[in-house]
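The complex appears here without one of its protein chains, the remainder shown in place.
Labels run A, B and C following the written order; every chain starts at residue 1.
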Amino acid sequence: MHKIAVGILGASGYAGRELCGLVSRHPGMELAFAAANGQRGQRARFGAREITFVAPDDVQLDAAEMVFSALPHGASAEWVGAARTSGAKVIDLSSDFRPGNNAAAAPYGLTEIMRDAIAGAELIANPGCYPTAVLIGLAPLLARGLVRPGATINVNAASGVTGAGFAPKQELMFAEVAEDFRAYAPGNAHRHLAEMNALVRELGGDNDILFTPHLLPVARGILATITVPVTESIAEPGALWRQFYAGEPFIEVTDELPSLRDVVHRNVVRLSVHAAANVRQPTLVVIAAIDNLLKGAAGQAVQNANLLLGLDERVGLPS
Amino acid sequence: MHKIAVGILGASGYAGRELCGLVSRHPGMELAFAAANGQRGQRARFGAREITFVAPDDVQLDAAEMVFSALPHGASAEWVGAARTSGAKVIDLSSDFRPGNNAAAAPYGLTEIMRDAIAGAELIANPGCYPTAVLIGLAPLLARGLVRPGATINVNAASGVTGAGFAPKQELMFAEVAEDFRAYAPGNAHRHLAEMNALVRELGGDNDILFTPHLLPVARGILATITVPVTESIAEPGALWRQFYAGEPFIEVTDELPSLRDVVHRNVVRLSVHAAANVRQPTLVVIAAIDNLLKGAAGQAVQNANLLLGLDERVGLPS
Amino acid sequence: MHKIAVGILGASGYAGRELCGLVSRHPGMELAFAAANGQRGQRARFGAREITFVAPDDVQLDAAEMVFSALPHGASAEWVGAARTSGAKVIDLSSDFRPGNNAAAAPYGLTEIMRDAIAGAELIANPGCYPTAVLIGLAPLLARGLVRPGATINVNAASGVTGAGFAPKQELMFAEVAEDFRAYAPGNAHRHLAEMNALVRELGGDNDILFTPHLLPVARGILATITVPVTESIAEPGALWRQFYAGEPFIEVTDELPSLRDVVHRNVVRLSVHAAANVRQPTLVVIAAIDNLLKGAAGQAVQNANLLLGLDERVGLPS
Partner (left out) sequence: MHKIAVGILGASGYAGRELCGLVSRHPGMELAFAAANGQRGQRARFGAREITFVAPDDVQLDAAEMVFSALPHGASAEWVGAARTSGAKVIDLSSDFRPGNNAAAAPYGLTEIMRDAIAGAELIANPGCYPTAVLIGLAPLLARGLVRPGATINVNAASGVTGAGFAPKQELMFAEVAEDFRAYAPGNAHRHLAEMNALVRELGGDNDILFTPHLLPVARGILATITVPVTESIAEPGALWRQFYAGEPFIEVTDELPSLRDVVHRNVVRLSVHAAANVRQPTLVVIAAIDNLLKGAAGQAVQNANLLLGLDERVGLPS
């Protein structure tokens, strides 16, 4: 089997490292380069394989047929352009080409929802971690037109610290995070808001999201608790999600409540749906859990790459 | 100074133990007995003082002028009745006499809001941990009539594991809780809902709460994230809370976001308020943090006892 | 390929569950039954496969060609006997047939050291978790006769809480273990001592171990810090271990210090060796890390089963 030569830009952050591991173990890919400016020359081990990070300037972009960019927002677009010019297909994990952030957005890599647009693309904007959990949770309602028009969709979400990046910061030190919990970016100040709102509209919703993220004392995982006013009472709400996602290998609709332990180190969205009692307007509560570094970043990126390369979507991904 | 003889029922759970520690160190109280059925005869250390738990049946209730009951819901009412009959004033930490749970509710011990009713009472229903955080957060809006009539108030809250009780349970073992996060009682199934809704109405609101609690991998603390549709835009929302709680020793209105580390081992509610951008209807986000065992249970109980005994409310409480 | 029918006794504890997962994914095995008395009828998920625990009394022992017993110490021997009588080969994870605990010990399944005895056996006593880390660390010195005769070998080790069992216990609740660390069984009172001392002698050492275990606030993993007086200064001590374990797929001798993160969810012993400065007698410090549930229990059990069945030792094991 021909192995696709894959390059990784921004390889030393948490998402980049996860990509290095996935690509190293992927039976249809081989690693052409793993570039990381700050950690150039340093080695990292991924299972049996050891990788040495190279300087971005030393990279031969045209050695790669497929490039993943896990560069920071703002810095990614230029490198993505260069990789496209050199002929590579690109999955960009930054927000630079995502809807809501960019006039010229690329196809949005929310795989289960956007599969047709992804399959034929050469550049994919891989979704943010929070938007992945939230939009997979909302899509069945939006597709059926069941969200109450004009209503605010309330999203509370909590993320493990790997979502806040690899670089050392005072507030992410163990002694600061352990035994703590806090909100951040309150009042709709998080940069993922525009991305989520843009997609809600693209999926047919006339709704605003009110999003409050929180920082959890765990390494990995996101849990999103989504409250959605609906147009009518839905007796057995899980059935709608089960039907919508029937046959999807990476979506798990469950009766029991999803938790981080159920999803870490797996490329899945696991969710449950609950009708709210004791409120005047029919309202659903959707609870969705993902591994922020897999389905929320590197895993979904490889899923998109598989799709775009004509491979089985599941290849090389832990479910 | 005459020391009040204090008895504690249900002394061996987490709230009961916190009470034992607070009463032992309280300059105006002395411990008459600490009863605990399951742990009778066992000792526990609280700072310099060691306490031996006695069997409830061996307790002389009339040896106590003040009784705290931290017995389980359902089991507390009978013991509270006996303590009242023997002449003691009672603070009941169970839900047995709280509004929303009982036809004949006792005065509700949300100290800062209900001070006048508490001062003259002989039996106080001490608030639940979640309701304390939520209602202190909402009271200024309700008092001013600023909550949009009929609107749902969305409450997402997360609690440390001491909120789930002292008895060993599989799902509370370290190996199950560490690195995890999950919701429970979704769809408004938590038993604190009725208590919160009853108080919202008592404080003048025509609103339902939609409440989703979560279990955090921390020992102590609750963070409540409360989304409130309001009748008008409020330019500087924190000012309303600062004015409402001016002079309160146990309420902290802050600009920075409250976190569990700011409140554990302290008898305070710490909160911040934020206007939501990018939503059509004016909406506020209130974030409130407490120590579930202090302001959420034993600390507020002692605060109420101080008030009811004519002492300075702050005596014996860590702020 | 013929799949070996495998039965698991004591399947619902932490080691038993790990065995269920390994056997379910093992390409040469299929699960005949997973018996668990206390959890009979309950289901557990292992990756894609769901297993229902059956009552031991409902098990057809002769349906299994290979039986793993993860029953408690004392309770295992009788079931092991029954499984042997029914014709199955048995790997016993309890201490019932280990040296130091039993007049009639079975071959000891410390795979890398005892491979010849294991290959032809029908019943293997799988080593304890602590002994695995300690003995793999000591074996090269003992084999070369380099441990100072008569000297005490000091072993300090720390284990995650899954080493203390699955059953709920007060002292293993999250709120008790988090942010704590403590020793237990001090003064050589741990039941693994006899097993370690017996093997030290079997490997030629005239030495006693002084063993102090500790409980860590982590779910999985053991780190053993072993101080060994040696007969002579050893300039580059790691070379001895590298040579002794050359070609072993599950032993990693490293220059950097091993840590729990390097070994959890992997069936390896990872170790480093250091000559002690500033002491009068030549002394080495060996530091060895394992996953207590894999190389310390279920992983080594499958490794032994592979060996005993004539399969590649590595099949079905995460390295």
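Worth pointing out:
The criterion applied here is as follows: a contact is a pair of C-beta atoms (placed from the backbone, for glycine too) under 8 Å apart; a residue touches a chain by one contact, two chains touch by 3 or more.
Note that the coordinates shown come from a computational prediction; the quantities given were computed from them, not determined experimentally.
When the full complex is examined, the chain removed from view is found to touch A, B, C.
Among C:I4, C:L193, C:V230 or C:L294, only C:L193 touches the chain that is left out of the view. Summary of contacts with the chain left out: across A:V161, A:A183 or A:A289, the touching residue is A:V161. Summary of contacts with the chain left out: across C:V264, C:A297 or C:L317, the touching residue is C:V264. Of the candidate positions C:N37, C:N102 or C:N154, contact with the unshown chain belongs to C:N154. By the touch rule set out above, subunit A reaches the unshown chain at residues 14, 160-162, 166, 168-170, 172-179, 217-220. In the full complex, the hidden chain is touched by subunit B at residues 48, 178-179, 319. Within the entire complex, the positions of subunit C that touch the omitted partner chain are 150, 152, 154, 156, 158, 176, 178-184, 186-189, 193, 197, 208, 210, 212, 214, 216-221, 223, 225, 227, 229, 257-261, 264, 272, 274-281, 283, 285, 287, 289.
Heads up, the rule we're going with is that only the chains that are shown with their structure count from here on.
Viewed as a contact network, the protein chains are fully connected, with every chain touching every other. The most distant chain from subunit B, with centres taken as the mean of CA atoms, is C.
With centres set at the average Cα position, the gap from subunit B to subunit C is 47 Å. Residues of subunit C in contact with two or more other chains: 178-179.
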